[in-house]
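Excluded from the complex is one protein chain; the other protein chains are retained at their positions.
And then subunit A:
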Amino acid sequence: MNNTAASPMSTATSSSGRSTGKSVSFAAELQSMMFSLGDARRPLHETVVLVEDVVHTQLINLLQQAAEISQLRGARVISAEDLLFLMRKDKKKLRRLIKYLFIRDYKSKIVKGIDEDDLLEDKLSGSSNTNKRQKFAQDFLNSIDQTGELLAMFEDDEIDEVKQERMERAERQTRIMDSAQYAEFCESRQLSFSKKASKFRDWLDCSSMEIKPNVVAMEILAYLAYETVAQLVDLALLVRQDMVTKAGDPFSHAISATFIQYHNSAESTAACGVEAHSDAIQPCHIREAVRRYGRKIGPLSPFTSAYRRNGMAFLAC
């Protein structure tokens, strides 16, 4: 599973094939999505294009790895199990995914009970898909769980800190809005990749792949795409906050050279810091966030070659 061409900054082979111009672009939706996740009222177009590129590349790579795992299993389609398997390393993100599946089941169960037509439809189709997704995930994790820690996640009721922070940020953001802005904010929050499933599928362009994902896997992929965007915005906001040199911060003199290089050298730090708070996220923030996320930190990191990447650092899993 060696991905040598896996730098998110360079145009991956898949997207360079569309050098004539992407026929499917999520730029408009991404703009609203980033606003709802904490960015400014009108995110910059360059930032949106960069985010789209990053998410697209990561998803393609994720799909390819999932396809390889499918092949190992001898299956004909990429199913949710392959994606779950890829995510096994990061427990927090896995737990968030499982909670998402659970809420999805729960919501369809409730909404069914409200509308009598829905109730009849459900009875007619004869499917008992209450908790179907969650049950399925639980069964699969049971089968690959060696140490019992994956299954413990289902009972685990810890607070998800990342989610908590996002909720708090949204709350802060909405407190100062007026009704019209808030209505717009709510609409942006409702955007997701899963609502535009067919466009999402075209955007991913799985036609060149031999093994394709099935419906449940596409749902999970849409969720992972959204999570990637959310993670990027989280990290970029953190980076932007770091860029502001606060008075009394003992480490301001130790900001690395590569970091300042991305920063616009024409303006002074202070001036940029002031406007950075009210401005949108810049592409430099995104790039820095991805760079930091992908950097291996550990006892042997000075000795590993910087030129050989062992696989993409997936933001979503």
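As a convention for this text, contacts are C-beta pairs under 8 Å (C-beta built on N, C-alpha and C of every residue); 3 or more make two chains touch, one makes a residue touch a chain; residues count from 1.
One rule holds for everything that comes next: contacts and distances are computed from a predicted model.
This complex has a chain not shown, and the name its UniProt record holds, of "WD repeat-containing protein 46", "Ribonuclease P/MRP protein subunit POP5", "TATA-box binding protein" or "Sorting nexin-2", is "TATA-box binding protein". If you put the hidden chain back, the residue from A:A27, A:L72 or A:M167 that touches it is A:M167. Checked against the full complex, the candidates A:A27, A:A183 or A:V215 give a single residue touching the omitted chain, namely A:A183. Seen from subunit A, the chain kept out of the figure touches residues 36, 100, 103-104, 106-107, 110-111, 113-116, 119-120, 123-124, 126, 167-168, 170-171, 173-175, 178-179, 182-183, 186, 189-192, 194-195, 226.
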